[in-house]
Every structure is written in structure tokens, then in C-alpha cells.
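Shown here: the complex without one of its protein chains, the others still in place.
Showing subunit A:
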Amino acid sequence: MALSHLAASASRSSSLLKPLSSALSLRRPISGDNSPLTVETSVPFTSHQCEAPSCSVETNPKELLTFFRDMALMRRMEIAADSLYKAKLIRGFCHLYDGQEAVAVGMEAAITKKDCIITAYRDHCTFVSRGGTLLEVFAELMGRQAGCSKGKGGSMHFYKKDSNFYGGHGIVGAQVPLGCGLAFAQKYSKDETVTFALYGDGAANQGQLFEALNISALWDLPAILVCENNHYGMGTAEWRAAKSPAYYKRGDYVPGLKVDGMDALAVKQACKFAKEHALKNGPIILEMDTYRYHGHSMSDPGSTYRTRDEISGVRQERDPIERIRKLILSHDLATEKELKDVEKEVRKEVDDAIAQAKESPMPEPSELFTNVYAKGLGVESFGADRKEVRATLP
């Protein structure tokens, strides 16, 4: 019955779509098709030392529906993590990304898994967009064996090397030189791929960032520095931390682009532009104007340094998921009910993953001593009481 409902709505809307409705079967699946669609981004790009790309973004129904689903999944995942943290199933640090989903999703749409991404500690959604599973996320957050780092990393240390996601870093700003190093290696290996090194407005003032940028520009590395400007470095607003909060201009001799980071299509366009640029001309900076609904981490309510009106204002005016929803509805690519169904599905996926993650055991005690080295050489390592606990590193 659900299917026939879908078919009915499909036949209604397919007549409104232009070219290929006749070729389509009446049972158009909710995942959409690849027929090209051009959307104008609402906020123009601002450029520094380069020509901004066009505001007309090429997309298609399938991509838009994927954006919607992926962002809904990420949103649901982060909110579920909030509850798990409050239930004390997640310990230590937990930095949530809800509000910023468009950056992860738009970037992924512009690149391949051979391009590298490296980010800081607000990494759950970036990990998922690189192909990480919900089970790996929740299990890692809860310190279980099924986690992407087998429970040994925690929230800030998600990695997925097979899809070139290099973490997950706890030291503010360190990931930027590391990312430039990835770009160096890509150029050295002649891979014709690029690296996106993400950092926040707080990290943008780090000296090592400028050191890495200098070297990247000197050596023409295919490095794209992406400042996810959510306007607050922990509790410090950007105007209190940076003399010049025009982060896209801070590269001086390195070109930059300011992008509406709440618009997945604008992000996609900018990343596509940046990739082409970096492969030909070396580093470029992208500043994503975005926002996080949560505080800096779970121990920060997020409302002592910003007003609740500001937060709800952004949610009303700029929420990335709502924008895609409006776009999908206005182009009749799906009905409201279908989108709500997607959200329900996604919620169930998240709940199932959490249940599965809770079943995963904590690491074996012997795991304390594994992976200290890639090649342990049979040396001894010690526990707190070395006469009691010793291990040989393989």
C-alpha cells in the first residue's frame, strides 16, 4: 500500500518534471533519478585573489534526496549521542556537529574517496560521510570493540584509512599541517587527488597553520584548507579571538572563498571549484559560514556566550536540512510524507545501531598493550604495577 501511494505521487509529479518522465516507470523510487537540475545558491560566494565560481549548481533529484537522508541521519545521530552522553554511556569529550551537516555532505558530493579529508575533534559526521557506519560511531563513543578504533580512540579519534579519512584530532590546529602533509604525499605519489584539511575559527589563529600554508604555497601542494567558521571557538566569539575574522582572506597570497556553509549545494560547488584549483595552482582556503546548535562540547550548554534567540534564529532561517527539504518539495521531488518517512527510517537506523553497539563488549584487557607499535619487536611493556602486569608487544 505504501508502494502504490508512492507510485501515485510519482505519476502526479513526473508530469511536472521535464525530459524523461516517459522513460520512467510509474513506480519511481524515493531515491530519485539522475536527471540534471540546476539550483541557484541563495548567498553569493565572496572571493579573495580568485574568481568566484558560479552560483548555479548542477545537481539532480537523487543527489538532493541523498543529501536530505544523509543530513537527517547525521542530525539524528548527534542528538542520540547527546542522550547517550547524558545517560553516562559516553564519557570524556563529545563534540557534536548538528547544524554543520551541510559541510560534510556537500564536500563529499564534490570529491572521491581517493581524496583525503582530515579534521579536528568534531568528527562524527565527517566519519560517516566518508563511509563509516553508525555502529562504528556509537560503539566507539561507548568504548566498545565494534568501534572504528576498537574503543581505544574515543570521540575525537575516528579514522577510516581505506576511504582516506585521517581523523579525528584532539590538538587544535595540528590537523592542518598534517593535512598539508597528506597533500604533499599525494603530489609526491602523482595521485592527482587533493586533501581537505578542516579546522575551526578558533584554530584559524594557530601559527602552525600559517607555517603549513606557507610551505604548501611554496611547494604547490594540492591542499584545501577549510575553515568551518561556526563563529565560536569554544566560548569565545570570533570577534574576540581574531583581529581579522575574514578567514578566507587570511591566506594573504593564497586565494580564498567564503561560502554559505548551511547550503549543501553551495558547499559542493565550492569544493568542486577548490579541487580543480588545488590540482592546478596549489593551496586555497574555503571559509564555510556555518553554525553549531550544541555548545562546544557536552559540558558546555552553549548559551552563556550566545543568546537562545540567536540559536533559534539560525535554526529557523538557515537550517541545512530544512533548506534541502524546501528545495525537494518545491521541485516536487518527493512529498512531505515521504520525507517524514525518511526521517522515521533514519531514526530507526540510529536506534538499531545504538542497540547493537550496546551489545558490543568492552575491549579485552590484553588490548591495553596492542597497537602501541606497528612492529613491537617483542619488547616488554608494563601495567601500573609492573610486577603484576607485563606484556610482550608483538
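Definition applied: contacts are C-beta pairs under 8 Å (C-beta built on N, C-alpha and C of every residue); 3 or more make two chains touch, one makes a residue touch a chain; residues count from 1.
One rule holds for everything that comes next: contacts and distances are computed from a predicted model.
Visitor: Which protein name, taken from UniProt, belongs to the chain you can't see among "Pyruvate dehydrogenase E1 component subunit beta", "RCC1-like G exchanging factor-like protein", "DNA-directed RNA polymerase subunit" or "cytidine deaminase"?
Guide: When "Pyruvate dehydrogenase E1 component subunit beta", "RCC1-like G exchanging factor-like protein", "DNA-directed RNA polymerase subunit" or "cytidine deaminase" are compared with UniProt, the left-out chain turns out to be "Pyruvate dehydrogenase E1 component subunit beta".
Visitor: For the chain left off this view, which of A:86, A:337, A:358 or A:386 is in contact with it?
Guide: A:386
Visitor: Where the complex has a chain not shown, which of A:211, A:252 or A:351 is the residue touching it?
Guide: Among A:211, A:252 or A:351, only A:211 touches the chain that is not shown.
Visitor: Looking at the full complex, which residue from A:88, A:280 or A:375 touches the chain that isn't shown here?
Guide: A:375
Visitor: Which parts of subunit A face the unshown chain closely enough to count as touching?
Guide: Looking at subunit A, the ones touching the missing chain are residues 116, 118, 149-153, 157, 159-161, 166-171, 174, 176-186, 188-189, 207-208, 210-212, 214-215, 218-219, 370-375, 377, 379-381, 386-387.
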